[in-house]
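With one protein chain removed, the remaining protein chains of the complex are shown where they sit.
After this line comes subunit A, so read on.
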Amino acid sequence: MLYQIIGTLTGLIGMILSIKRFKEGKTSPTAFIFWLLAWGFLIVISISPNVTSYIANIMGIGRGLDLILILAIIGAYYLLFRIYIMIENLEMEITKLVRELALRESEEDE
């Protein structure tokens, strides 16, 4: 029972935070929908853990827990990849900045 309460509360808090971030324009519509679905899924499986076994059976995966683990691993890798892209973009921005500084500084010298 306890884990059902914790799971549902976490899901609800997550949803509220996602809505808040979306309203503040900090999340894109796609990311917002993704997070709503993810938190919604957490609430559903907290209330009714059997759902995972049902979905796992449909997908041909043995147990509900296995399904969750697989989804968690895929989700973690996806997030890692997103972070990698974010860092790459930051690096590109830094490079542009450094180049601009180099070109300007030299212009000023001349």
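To be clear about the criterion, a residue touches a chain if its C-beta (ideal position, glycine included) is under 8 Å from a C-beta of that chain, and two chains touch if they have at least 3 such contacts; residues count from 1.
By definition in this document, contacts and distances are computed from a predicted model.
Per the UniProt record, the absent chain's protein name among "Universal stress protein", "Ech hydrogenase subunit E", "Glycosyltransferase family 2 protein" or "Agmatinase" is "Glycosyltransferase family 2 protein".
Counting over the whole complex, subunit A has residues 81, 84-85, 88, 91-92, 94-95, 98-99, 101-103, 105-106, 109-110 touching the chain that is not drawn.
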